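Excluded from the complex is one protein chain; the other protein chains are retained at their positions.
The block that comes next holds chain A.
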Amino acid sequence: MRIREWSYWLFLMPVLAALVLVVIAPLLLGIYYSFTDWNGIQATGFVGLANYKAIFQDERFLNSLWFTAKFSIVSIVLINVIGLSLALLVTAKLKTNKLMRTIFFMPNLIGGLILGFIWQFIFTKAFAGFGSLVGLENLKGWLSTPNTGFWGLVILMSWQMAGYIMVIYIAYLEGISKELIEAAEIDGANAFQRFWHVIFPLVAPAFTVSMFLTLSNTFKLYDQNLSLTGGGPYDSTQMVAMEIFNTAFKQYDMAYAQSKSVIFFIIVAVIALVQVYINKKREVEM
């Protein structure tokens, strides 16, 4: 096929049309609208940088950004530690390892909205019940304070995503040749040394993939946020995605919401590029 041939463009046409109409045009139009007073239907004039200036004094938005950053960092660390531990566990020669993989991965097949509702029950009802059974007062009133809301979201995401990340680590762990590990064993390396000096460097590429996936899943989180805490109490657990949604579809402040989403896009793009850069650099060094 050559690019001058009509068949080339015919093959590309459906996806190109979809990408342009669904992603590229809205993105560009959105950037344009963010400099206007667009109300969702029409824009009557340019407002320059007024929307952007307002964002930096918008406490609700800045709080949501800070909350999202905190949540993402804590979740990324926990998900990766748990995911790698589970992967090491189920790649040991256990009788039940197939079954365990199935169980740990299961939450990922169910939508975030439904998982959030289930955990809302666990945190508000089952935790309280368990608390009075063992006499722990701290287990009562979960999700009713900013702090328990934060940890509720972290627990939910760790429970859900650890099994997903586990699957990625398994793919790399199973790629390590058994001879290599046996050789280290014969040389007298104990289990910890084998992990730290042999296995760990070889699964390093899995970190790249896992970091990218956990970061993009936690930073852009919406469904679980909506169904578990709904942003409450008093917007204290509201993450950026929900803040933008509410500005647009609850307050109908379209141009303003759109400028927030442009800022959001820039943050996501910068993080992604930094990540790619660091990984490229590391791969060269290795």
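Operating definition for what follows: a residue touches a chain if its C-beta (ideal position, glycine included) is under 8 Å from a C-beta of that chain, and two chains touch if they have at least 3 such contacts; residues count from 1.
As a working rule, contacts and distances are computed from a predicted model.
> Suppose you had to identify the omitted chain by its UniProt name; would it be "Phosphoribosylformylglycinamidine synthase subunit PurS", "Aspartyl/glutamyl-tRNA(Asn/Gln) amidotransferase subunit C", "Na+/H+ antiporter subunit A" or "Sugar ABC transporter permease"?
UniProt lists the chain left out of the view as "Sugar ABC transporter permease".
> In the whole complex, not just what's shown, which of A:A69, A:M100 or A:A184 touches the removed chain?
A:M100
> Thinking of the whole complex, not just what is shown, which of A:A50, A:I118 or A:V198 touches the missing chain?
Answering carefully, the residue with contact to the hidden chain is A:I118.
> Given that one chain is not shown, which residue among A:L65, A:L86 or A:I199 touches it?
Per the contact definition at the top, the residue touching the missing chain is A:L86.
> What residues on chain A make contact with the chain left out of this view?
1-3, 7-8, 11-12, 14-16, 18-19, 21-27, 29-30, 33, 40-41, 86, 89-90, 92-97, 99-114, 117-119, 121-122, 125-126, 128-130, 133, 159, 163-164, 167-168, 170-172, 191, 209, 213, 220, 222-223, 226-227, 240-241, 244-245, 248-249, 254, 257-258, 261-262, 264-265, 268-269, 272
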